[in-house]
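If you scroll down you'll find the structure; I have some questions about it.
Here the complex is missing a single protein chain, while all its other protein chains stay put.
Here is chain A:
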Amino acid sequence: MMIFLAEEGSQNPLIPDTAELIVGLLCFFIVFGILGKKLLPNIQKTLAERHDAIEGGLERAEKAQADANRTLEEYKAQLAGARHEAARITEQAREQGAQIIAEMREEGARQRDAVVAAGHAQIEADRRQVTVSLRQEVGKIATDLAGRVVGESLEDSARQSRVVDRFLDGLEQSAASSAEATR
């Protein structure tokens, strides 16, 4: 394949050969035409589509992730709300319970007081009644006794009651003084 030009004295290599220039440009235009018009737009489109597919996939994944996050946030918020509500209800119940207990305690105390008061009143009434009947009984016995002793009837009621009262007063006074002394 060694087919060099016969003459040894070469021309200036910096002067381009016209025929080569034309062939070179022609070749380049064919390359540029086919690559630029068809093949490179082809691949550019495919690369863009692939890019879209990948980007699209990523975007979808991101969107799903965002949705999941949002749902999670919502659930968390709901959960927190429910917890809050539960705490509120518990607190309320506790308050109500305390109130009820206090009320019942108060009611119990009131009832007890009423019972005690009624008891006192009953005792007082009984005592009075006993005192009165005792006084009559003692007076009668005493006058009977005194009448028998004196032989004189002390039937006179006025006198009788006077005598009995004086006796009993004296009795009470002595009892009171003795009580003073023991205290």
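Please note the rule applied: contacts are C-beta pairs under 8 Å (C-beta built on N, C-alpha and C of every residue); 3 or more make two chains touch, one makes a residue touch a chain; residues count from 1.
Keep in mind that, in the parts below, contacts and distances are computed from a predicted model.
Of "Carbohydrate ABC transporter membrane protein 1 (CUT1 family)", "NADH-quinone oxidoreductase subunit E", "Peptide/nickel transport system ATP-binding protein" or "ATP synthase subunit a", only "ATP synthase subunit a" is the UniProt protein name of the chain excluded from the display. Between the chain not shown and the residues A:21, A:61, A:101 or A:134, the one that touches is A:21.
Interface residues of chain A with the unshown chain, by the touch rule above, are 1-6, 8, 10, 13-21, 23-25, 27-28, 30-32, 34-36, 38-47, 49-50, 53.
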